[in-house]
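Of the protein chains in this complex, all but one are displayed in their positions.
Naming follows writing order (A and B), and every chain is counted from residue 1.
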Amino acid sequence: MTEYLQLATCDYPEHVPADRPAIYAKQQRELGLTYVRLAEFAWSRMEPRQGEFDWVWLDEAIDAYQAGGLKVVLCTPTPTPPAWLICAHPEILPYDEQGRVREFGSRRHYDFASPIYREHSRRITRAIAERYGEHPAVVGWQTDNEWACHNTGRSYGGASAAAFPAWLEAKYGSLEQLNTAWGNVFWSMEYTDWAQIKPPILLVTEPNPSHVLDYYRFCSSLIASFQAEQVAILRERSPGRFVTHNFMIFESGFDHYEVAKGLDFVSWDNYPTGMLEFFAPSGQSDDIKTHFARTGHPDLIGFNHDLYRGMLKGKEGLGRQGAGTPSGPWVMEQQCGQVNWAPFNPLPARGAVQLWTAQAWAHGVDVVSYFRWRAATMAQEVMHSGLLRHDETPDRGYEEVKALKLSDFPLGEVPAKVALLHDYDSLWLYDAQKHSASMSYWTQTVTYYMALRSLGLDVDILHSDADLSGYKVVVAPALTLISAEQARQFSALAASGTKLVFGPRTAFRTPGGETWSEGQFGPMSDLIGAKLLQYDSLRPGLTQSVKYGEGTFAATDWAESYRLSGARALASYVGGPLDTQAAVIRKGHVTVIGAHQQELIGTVLSEILMNVGISVETLPDGVRLSRRAGKTLLQNWNPHPVKWQGRLLAPVSFTVLDA
Amino acid sequence: MTEYLQLATCDYPEHVPADRPAIYAKQQRELGLTYVRLAEFAWSRMEPRQGEFDWVWLDEAIDAYQAGGLKVVLCTPTPTPPAWLICAHPEILPYDEQGRVREFGSRRHYDFASPIYREHSRRITRAIAERYGEHPAVVGWQTDNEWACHNTGRSYGGASAAAFPAWLEAKYGSLEQLNTAWGNVFWSMEYTDWAQIKPPILLVTEPNPSHVLDYYRFCSSLIASFQAEQVAILRERSPGRFVTHNFMIFESGFDHYEVAKGLDFVSWDNYPTGMLEFFAPSGQSDDIKTHFARTGHPDLIGFNHDLYRGMLKGKEGLGRQGAGTPSGPWVMEQQCGQVNWAPFNPLPARGAVQLWTAQAWAHGVDVVSYFRWRAATMAQEVMHSGLLRHDETPDRGYEEVKALKLSDFPLGEVPAKVALLHDYDSLWLYDAQKHSASMSYWTQTVTYYMALRSLGLDVDILHSDADLSGYKVVVAPALTLISAEQARQFSALAASGTKLVFGPRTAFRTPGGETWSEGQFGPMSDLIGAKLLQYDSLRPGLTQSVKYGEGTFAATDWAESYRLSGARALASYVGGPLDTQAAVIRKGHVTVIGAHQQELIGTVLSEILMNVGISVETLPDGVRLSRRAGKTLLQNWNPHPVKWQGRLLAPVSFTVLDA
Partner (left out) sequence: MTEYLQLATCDYPEHVPADRPAIYAKQQRELGLTYVRLAEFAWSRMEPRQGEFDWVWLDEAIDAYQAGGLKVVLCTPTPTPPAWLICAHPEILPYDEQGRVREFGSRRHYDFASPIYREHSRRITRAIAERYGEHPAVVGWQTDNEWACHNTGRSYGGASAAAFPAWLEAKYGSLEQLNTAWGNVFWSMEYTDWAQIKPPILLVTEPNPSHVLDYYRFCSSLIASFQAEQVAILRERSPGRFVTHNFMIFESGFDHYEVAKGLDFVSWDNYPTGMLEFFAPSGQSDDIKTHFARTGHPDLIGFNHDLYRGMLKGKEGLGRQGAGTPSGPWVMEQQCGQVNWAPFNPLPARGAVQLWTAQAWAHGVDVVSYFRWRAATMAQEVMHSGLLRHDETPDRGYEEVKALKLSDFPLGEVPAKVALLHDYDSLWLYDAQKHSASMSYWTQTVTYYMALRSLGLDVDILHSDADLSGYKVVVAPALTLISAEQARQFSALAASGTKLVFGPRTAFRTPGGETWSEGQFGPMSDLIGAKLLQYDSLRPGLTQSVKYGEGTFAATDWAESYRLSGARALASYVGGPLDTQAAVIRKGHVTVIGAHQQELIGTVLSEILMNVGISVETLPDGVRLSRRAGKTLLQNWNPHPVKWQGRLLAPVSFTVLDA
């Protein structure tokens, strides 16, 4: 039996009079929603004082939703430790990058390393799981909420600072090993006692990138173990329910692959317009921000869908729970009106909520949950929209959801033929030494993704360690940190006939954060058949021309050239300090693109794809194709109509095509 | 007998040799000055060590000014507690928004809540009042100096932090009430002990706006009570003298209406060029800054004149003191050359000092006091001009003052037929959740003021609680916080036939800082005959067209639309997500303008004004009309000549017309 996309919402019975859940549940069901997510911030209502639990309001709410025909996703309320807990144990509070305590009064005010907070996290998780773990309406769990939001992935003092030396000792065994691995001889930074090692903040000048890298890994491990403690309790007390977490947009505060382990599937929170304000790639970013102000940029959203869809790839067999629910991923929070947290918060275009929903489906999402049911009438988020307005009338998003035809959206596979590789170690190290104020790991990576999407391709985003057999083409835009083992895997892959495409700065750095003493590409030098010749950080206004075939492309931001030792140059620089040097090179199945320029990247990729029989279609700006379950979603994200292949695509619209 | 504008200056006998006051007094009198303000920063000279007073220098100075024919305004020297006091009681020091102590070494380094500082404030006030309270030359007092300057309106730690819980307890009675009023259920922010409540700083993310709003109210109440202690002493020890305070430009750090209570009249400090650098409204602000660089913008200045003229409206009967002095307001510090504190500090245009003086008169000011007599030769303000240069020669401003003919400027009423409403609660709440980086309460409010001034109207700026009977038209640009009682008052006003005009976000929020659960316009929904449909935060480059009559206007920054329930649409949006929705609505005497666009606002206002028989004249940019005491001041603020109604207006000039 074909399953279809399902819908949900996030609701807050604790914010409204007690009669509302029953009314809301009825409306939600009429709107076609299946699930409701509850209680991720409700600790002070569950446990108003330590050990005094009040479940009545939540019992009644869950019963009301159940009676209304909705299935419930519950959350551990740990993002918001209550005042009584912080007052009793202020050492729970985290520290910011300026070394200051981050105070009570909003959310996420805790340090993942705090032993006392861990104890309370387990305690409240156990309490809620015991209360509702086997409630028939409860089908799954969300751990906490948006790990690392508001830069809370890392605390720079207190409990985290105290725990860092032991983590290092466990990793390195001896200070000699650590000093060597970090290159601490540089600037006499060698430690003689584990206790001397602090978080890399408030230094006189920049920190050692190896120090940063290990601090980031350490902090990531804290989130993973914090969550694992909750998951273990939920597995025990709430059998047969799924456990997920709602990850965030382009969040860099931890290794998502590490933290996602042990979940049944991942979810993420999709806020397209706010995302665009914050994450538009460099270049003409303000024009892009204005053009797509009311929809967000399709590829920024798509990137996150594809990232989260691929996050547990190959690990689906492990602990899949949640009888009767689709296997994910979910969009746990889907913007359905204006948000409140960007510098500017425009109203979405007419049709945008439908387009976002359809796109989510086409990129592999099984459930879309709108945030939030009714706009909050109090506190920090009153300017954020919901499906209902403050006065409980249906807002624009409601009407768009109502008009959705879910049978247009069958579940099934996304037939991606191209894998794009990503890892957080590379992200952290790249951004620790960007060498250019206009470049970053995300900018470089997303540029390749955009080039692929502009060619009409479906893309799987995978960790660089993932099993890549089955892909004809693998694109690794920015894997600056490469281990010898990864190099061997790439060699094997190339030997098997897979086309590999790498971007600049590939294999520049070791897992410890140094450079390869044999120079870029380190252990991949033979595979690539070249070494780095020069790299060039291009300030705004400075470009470097690349001649490729008949075309000339003006690289911006970054340009690398290569010394060939087996590879051949497909493109060379013209003029400037890199004149005549190799810009794009190939050896066998392996191609490296050294110049940053989206059209050049697209042209190179296009030829590789066509050579292996993957058809490409160069799409107009803002027009996108996405495929799932034998259907194709044709999308126009532009605020104006577009003529394409004999069709007139209405502004901000989509069509589901067969095949 | 007709009274005329009088002039004054601020002088600092403690900065100059002892022979200077006699010389300066003679020059001041020759220049036509009547008053001299003294001693607002002179505590360390009055009391070099605790309990050791030295009055000789001030006795002699006051006697010299008296002998020269000047009347003296004295100040309490509390803006600058001396080193010996801070050293003995460092707990007097205030805290900044980063939680750091603000150190001794400039001025305003005290916390209004400090009990020890309050004791010393009363002690020094009593001492100076006893010494000079009945001195025949002393006609009035200024309390302290520029409340809240340099963000000192609020201390975020120390004494203020310690006093906040008790203030809250007095206001709310119980934590349950407070938690409900603030909506603390959101994000589990519910308190269980008063002592848990801190100033809203150093949080993980944004604070609860209700928390902010009450902290701002609390801090404002501290300034009010701090001043009240001084005023009580001055009233007792210096009978028959006025007490005033010199307020600042667009200062948001406290509720001016609350703090002004108990004064005889208000004064303010008028620095047109620096003001323009800091407060130009958004939009093409840099062009405006350059165009008016040498005069400031007439409406930014005029707004402050009208604000302070209206501040004690209806309270004039209370405690008017100061025999023989005009009843105010005063400009206590009037820029008379370049200032020193803006990013750029251009020289005023020729004629600017005269134009500022004439404008002050025309907007109701009775005394203009130039800051300062002689430019300081030491310390923080050496780059600030005075009437005399460092070398005691007359500077440009001196020559302009000398050429003024005071008999052109008779005192009398400003015949404003329009009231523009303002309140600080709305300002604080609006700016706590601006929803758009380019909008603010002041920008929205001043845009309406500019629209009125562009039509040649005189305007009274009044608190939203003021008695508004007698105005044919009342404009409330940005009253986002509305109480049920205020709603009733507006209804009564409309019922009486007064035309009411509201801007966007009106009546969106409750006095507690939440939204009305019945939605915007809350308790004014019936009066307005509509509810909010959508609001749109427009990023730069994004506009929303509005069709009004024959005209089309491109709204920027903000656009709201409405659901009608009694009102009718006067204008609708065209295109974009608000297409066809109501942009300007009217029910009976009540009009709401939902789109931010100055020309649209002007057009709507113009029609309303003409309908009630108030004549309007659309003025060229930079040309303004202001009326007082049967005269009209025609002003050209442009650096170029303007032809208008058959006249050629010279650059930076004015003419006093009869009627």
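Everything below uses one rule, namely that a residue touches a chain if its C-beta (ideal position, glycine included) is under 8 Å from a C-beta of that chain, and two chains touch if they have at least 3 such contacts.
Note that the structure is predicted; figures quoted are calculated from it, not measured.
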item	value
Sole contact to the chain not displayed, among A:Pro209, A:Gly302 or A:Gly364	A:Pro209
Residue touching the undisplayed chain, where the options are B:Gly69, B:Gly240, B:Pro346 or B:Gly412	B:Pro346
Contact partner of the left-out chain, one of A:Arg539, A:Arg568 or A:His640	A:Arg539
Sole residue of B:Gln28, B:Gln66, B:Thr80 or B:Asn270 that reaches the chain not shown, by the stated touch rule	B:Thr80
Contact partner of the left-out chain, one of B:Ser160, B:Asn304, B:Gln338 or B:Ser454	B:Gln338
For chain B, residues in touch with the removed chain	14-15, 41-45, 48-49, 77, 79-84, 86-87, 94, 96, 100-109, 149-150, 152, 277, 286-287, 289-290, 293-294, 338, 340, 343-350, 375-383, 389-391, 393, 396
Footprint left on chain A by the chain that the document does not show	98-99, 182-193, 195-196, 198, 200-211, 433, 435-438, 509, 513-520, 531-532, 534-542, 563, 577-579
